[in-house]
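Note that one protein chain is taken out, while the other chains of the complex remain in position.
Residue numbering begins at 1 within each chain, and the chains themselves are lettered A, B and C in the order written.
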């Protein structure tokens, strides 16, 4: 039985509590928040879980193996560091830290102390993303050309981070999961339309080796909510529309074939393929349930994909580079 | 009666012929193409129109006031130059020229000889674009925040230009028409997935004064056809979906209000507005019919919007800058 | 303060409890169910509410003014009758009873004892339906032509009633609310594809005076979920798509004008109108919250629309006639 401590019972924390609590191999033993009304919420719904408004109380408990850090981003580093130094594994919400230096420091500590860092890139555990990953792994899509994601809606403006730090961690972590390759550089543009200087619209391009490119449009000021991702490969192409109630993932037997025998490049013969489209049945298990299950498996030595501190670091590096690029009007930032 | 000569009877030329021919104040007097079978097409359908496979024949005719140049892009400059030097007004297909230097030279000649250059930015004459322009002019949208356009589909790969030169002139000319402002700089990214070095996917950001930003995604390698443009203003927001058979333009009474009285910028209070949406009835007149009518009005001294050589130059400048930026991985190119 | 007793804490009962409990002028004093685990659910979530597994206990309480009957349909009559005889107002779930004779008996008892019967036709309290009703009342739609509703999906097959008794009460009560007119007759067709004889697909036509017609398609065996209603009037037309996450109600300025001056009916001149479309902002208050509030207002003598026993009777009459018509292959059943 793995003992879980949860720090921060805000919007997302209760979901973490619920999922670790129902898993047969884990048990939430303590929750911590400085707001007593949030602790009351835990007491009412989970009488068996202890509560505390002092983080130190969690750190010194022997029955806590992993601490889930569900606090605002700018506190992730300090809390995760204390947890690691106290000998606890950590699960950190996304984005992992405010800077890549912080993420690297956490990774170093974890390595020295032989502890694990998990990052809550929830979307990579959804049925849709796992299905698309399977298509990539089994080479059904062929070699990949690009990843293009649009994540726009009206609001909710954040006061401490721009729209990329708010929305793009989802897309970056998904793209990273799909590409499984080290990005080379980042170019980003954007604009801040209210006078706090935080971009509310941003466009992010990420260059990968082998001509692979990723692009993300994140926007708090769109009249319509769009959650659409295009992924094209040499064999098949995917449209993932997360707004669709069903049929979220559409797989197109479409593409081009380049006839190489042409004598010169200006006369390349391109043939278009267009066959059937299909929507595979998607596993509707709650993403967090899958995530929790895999984290526990991982801690128990079972080999399965989990989003680690390295993945969290990569996401933060890209966000950091994007911010720098925006402030320098699209300057390429090497990673 | 304005006499029209048409050079190039390929895909688009016949539409030019048809529209000038039915207008009561213009008359197509001669068509020119080096391919006899294209001239036969004209002879069969328009027995009253003369044909020639020698451009010089058109240039020296006194009954030709304007020459429409419907040939491949890389020939626009030489044919338009000859037409202007022969004292003819010109209507050039989009994009106007292959380089901005060429466009500038044409503008200089036209000015010296007191002739007009029109550029066939057809989309700005569609009912949808004219309706949105009306909303902007009447301040129904308020001050604009951004223009975001997606124009993607599978194929048709061009052999001489990349996807931006092929698809983006539409979006650039529309954006330019809406913004009516001089852009500052361009940042573009993209990738060429077949080995002729021409990008088949590209992302273009254009910075305008006053924090205004434009973005265009052009793509020949998408499994689905998307033609969607978002335009947000301080008062209202627009979604224009040109794939919709009806209800192409949706106007949302949505937006944010920033409460300025907050003591510090980190605590700006943002309120969200969300009211009715409406789809105005859109004039379905063929865009080219409106364009031809306005060109004739313009030549007759009537004040109306037409897309001129200056607009054509601006589009070419942006395309040229975009190409340079892509080749330099997102380097900002000042305009 | 109006005291509420709730009978039946199944799927819908808890929503009834929750809504009456938060209203400032009502208070749920007792809940009754024969299943102890359902009473435990109430005890845990609402410690202040008493529980009982004996309906007689509720009937004799002086602090109960209204009893909400949330039990299976075939028990509505007996429980409602006992409640009325005990001097309680009743709120009965839909459909009100299994037969129109039962509904009529309840109405008689209520009249004799000066008590109120409310029927939980929840949909008439939704923002969408109230908005459409406003359009009808204000004559924005003009005189109505027809009501056409499709309510289809895969499952959930009921074991005791056919698809009309399961799904159509929604549409019938909405249509009845919109038309506010006494229907003349019913024609229905359908088929039972599994061997219990209960129709899983059915089509219901209802004739109203003045050439008004209603039609409902109810189906448990459709691959896709459709919730779409068309309402046409002489001035405007409405499409209500309840599957849409937003923009559920679309109002079309479309229609026909008949030019009466034609000399003979075979040459009637019909003109088509097609103008703007708009989607009004829809109140998203939970329907049951509005319903509970109006029931309490009604009991307090405030004039507002509520769905009464008469409305419940009309719905049952139509369902009863439909069933008879289906069994007689479309025979017209007068109402």
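To be clear about the criterion, a residue touches a chain if its C-beta (ideal position, glycine included) is under 8 Å from a C-beta of that chain, and two chains touch if they have at least 3 such contacts.
As the structure is a computational prediction, the values presented were derived from the model and not from experiment.
Would you mind spotting which of C:138, C:195 or C:300 touches the chain that isn't drawn?
Touches the omitted chain: C:195.
For the chain left out of this view, which of C:24, C:47, C:223 or C:245 touches it?
The single option touching the absent chain is C:223.
Even though one chain is hidden, which residues of subunit C still touch it in the full complex?
That gives, for subunit C, the contact residues 145-146, 148, 150, 152, 154-155, 157, 159-160, 185, 187, 189-197, 201, 203, 205, 207, 211-213, 215, 217, 219, 221-224, 230, 232, 237-239, 250, 252, 254-256, 258, 265-268, 270, 272, 274, 325, 329-332.
Touching the absent chain: which residues on subunit A qualify?
Missing-chain contacts on subunit A: residues 247, 253, 274-281.
The criterion applied here is as follows: only the chains that are shown with their structure count from here on.
Of all the other chains, whose mean CA position lies farthest from subunit B?
Between subunit B and the rest, the longest centre separation is with C.
With centres defined from CA atoms, tell me which chain sits nearest the overall protein centre.
A
Averaging over Cα atoms per chain, report the distance between subunit A and subunit B in Å.
So the centroids are 39 Å from each other.
Could you please state the distance in Å, as a whole number, between where the Cα atoms of subunit A are centred and where those of subunit C are centred?
The mean C-alpha positions of subunit A and subunit C differ by 44 Å.
Residues of subunit C that contact two or more other chains, please.
In subunit C, no residue touches at least two other chains, as defined above.
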